[in-house]
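Please read through the structure below; I'll follow up with questions.
All protein chains but one are shown in place.
Chain lettering (A and B) follows the sequence in which the chains are written, and residue indices restart at 1 in each chain.
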Amino acid sequence: MSAAFTLGELATRLAAQLEGPEALRLTGLAPLESAGPEQLTFVKDVRHLALLARSRAGAVLCRPKDDVGGRPALRVANPRLAAARAVALFRPLPPVEAGRHPQCSVAPDARVPASCQVGPFAVVERGAVLGERVALGPHCVVGANAFVGDDTRLDARVVLYAGVTVGRRCHLHAGVVVGAPGFGYEQTREGPVGFPQHGTVVLGDDVRIGANSTVDRATFLATRLGDGTAIDNLVQVSHNVTVGPGVLICALAGIGGGAKLGRHSVVGPQGALAPEALLGEGTILGARGALASHQRLEAPGKIFMGDTPMPLEDWKRWQIVRLRSGRVRGAGPEVTPAPDPAPGG
Amino acid sequence: MSAAFTLGELATRLAAQLEGPEALRLTGLAPLESAGPEQLTFVKDVRHLALLARSRAGAVLCRPKDDVGGRPALRVANPRLAAARAVALFRPLPPVEAGRHPQCSVAPDARVPASCQVGPFAVVERGAVLGERVALGPHCVVGANAFVGDDTRLDARVVLYAGVTVGRRCHLHAGVVVGAPGFGYEQTREGPVGFPQHGTVVLGDDVRIGANSTVDRATFLATRLGDGTAIDNLVQVSHNVTVGPGVLICALAGIGGGAKLGRHSVVGPQGALAPEALLGEGTILGARGALASHQRLEAPGKIFMGDTPMPLEDWKRWQIVRLRSGRVRGAGPEVTPAPDPAPGG
Partner (left out) sequence: MSAAFTLGELATRLAAQLEGPEALRLTGLAPLESAGPEQLTFVKDVRHLALLARSRAGAVLCRPKDDVGGRPALRVANPRLAAARAVALFRPLPPVEAGRHPQCSVAPDARVPASCQVGPFAVVERGAVLGERVALGPHCVVGANAFVGDDTRLDARVVLYAGVTVGRRCHLHAGVVVGAPGFGYEQTREGPVGFPQHGTVVLGDDVRIGANSTVDRATFLATRLGDGTAIDNLVQVSHNVTVGPGVLICALAGIGGGAKLGRHSVVGPQGALAPEALLGEGTILGARGALASHQRLEAPGKIFMGDTPMPLEDWKRWQIVRLRSGRVRGAGPEVTPAPDPAPGG
């Protein structure tokens, strides 16, 4: 499925400054190397800009002062973001194909509107309630009395345990598990004793969770992911965690029991919050950053790295100290600290 | 499902010292903030105790000398543990709903007693044997000739590969995979060569494995998890590993091939044992602690942190050295070492 737009229409929709023929027809967006004359492209940085001359792209998303050699352009503050929005215009999500696959299993008292898509071998247990236009992929399980909001999509074999709540327009990728009992164990002389977990999980609207990630139910109340939060693959969110709206959590990160992530905070890949830690609003915990139990880190817009995390600038100096300490006898090839250790997709 | 008890009954069942009206009827347990007059609550520490005055709880689990202001009380050495046991009394696991879902697939020669629950689209392959009252959730797979003990519960889409053994009263959460071939690869000039993995996996009784965790089959013999061991989500247990009884392994930890974990040992979140490492009885490897290949660490009750792990006290000093080394030019906000870096749920 794809749509076409004129350069003028795109300028309006992307709030961009138009430069070139308003009527130019564009059918998609592609990177510099592969874009053709009917396609829009985008430049992220100076390196990209240098490659633009050889691109066959019909038009370019660029920053206000970029020299694009007279090529038709849409000028915006952040071309990459505008490109993301342009792709969503050119290739909107296909509509849900309403209907139940003959080989699904829906409990008689579950509420599944006719506008929903229920894939092969999907299971909707008793008392579950789906909103309008919900899509359940093959082998999904919606547990007893769970709730799924309008326009939410579950890809293949997503499991929602009994009683959990998922908001509207969420997208959960294959293999996600929401609502398994949290890991409330304590080691004793007789071995581990587990605290039964009878709370639930509440996901806000527009939440996105990556493949095979897990979000555990709370002990008493609810584990919560705020609106617009996006989680990568193989991430663990433990019981009693509260994630603010618009948070990013990268792959293989682990969020310990009762931890709190403020609005628009970021956890890099393999990052960690130990139980009851707090990452403040807008604070960025870089790749492998870790907060210890009960630690609070609140510094909007700042990046922190490492166990017992340091500000990024400190961390860079520390890496040099570290590399020198090891190289006492000068063995081995030179390894230069990396130019940009910030987290990212 | 829930049950009610008198304060006197609870005192007996929890081996607690009774203080207050024996006949007081309680219907559940809740945290300080939300407990009502018919509910029991508990205090974990001094901070908690200060909040007790404002709680509406009918009675409290507390330590022998806590001042609870005359409120009905059950006094025990570890109120949190007693609370875990109380919840299990108030809300016992619901019984298995015996019967086979019409849309399951059970091999004619598999042994599935009438007391078992077989969920929709579950698969029991040839020669598999289930004990009494086993519950298989939707989309579970019990491979050929696998064995599952009495009263074990597999949540949605648990996969047991052919031939593995699971003990009694185990609980495997959604997405667990037991018995996939281990990763016995060696890099050579012609690329990776894999050692075929024809061993199996044996889980003891009362083993608990969290969502999407994986336990690989052994090369020749068996990967073993001892009785009462509890494993969190997204944990990898490699081939030939031996886990003693009553071990705790937290989320995203990886246990390398042939490693051994002694009785009642603990591996913190994102912890790691490299191949053939040994973590001794009762030894605690904190969050992100790692044992290198063939390393042995035996120190019952002691906590170790970091790669090439240090005792917790050393590690705390080391964090200060580290933070200072980075802050040569005094940039960035102050970051204080966390009060308690121990692992936990």
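Note that in this section a residue touches a chain if its C-beta (ideal position, glycine included) is under 8 Å from a C-beta of that chain, and two chains touch if they have at least 3 such contacts.
Keep in mind that what you see is a predicted model, and the values were worked out from it rather than measured.
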Given B:139, B:153, B:224 or B:264, the one touching the chain that is not displayed: B:139
Interface residues of subunit A (partner: the chain not displayed): 30-31, 34, 78, 80-81, 83-85, 87-88, 91, 101, 103, 119-121, 137-139, 155-157, 173-175, 208, 210-212, 228-230, 232-234, 245-248, 250-252, 264, 266, 269-270, 284, 287-288, 306, 319, 322-323, 325-329, 331-333, 335-345
Hidden partner interface residues of subunit B, rising order: 103, 105, 121, 123, 139, 141, 157, 159, 161, 175, 177, 180-196, 198, 212, 214, 216, 220-221, 234, 236, 238-239, 252, 254, 256-257, 270, 272, 274-275, 277, 290-295, 297, 299, 302, 304, 306-315, 317-318, 321
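Please note the rule applied: only the chains that are shown with their structure count from here on.
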Centre-to-centre distance between subunit B and subunit A (centres being mean Cα positions), rounded to whole Å: 27
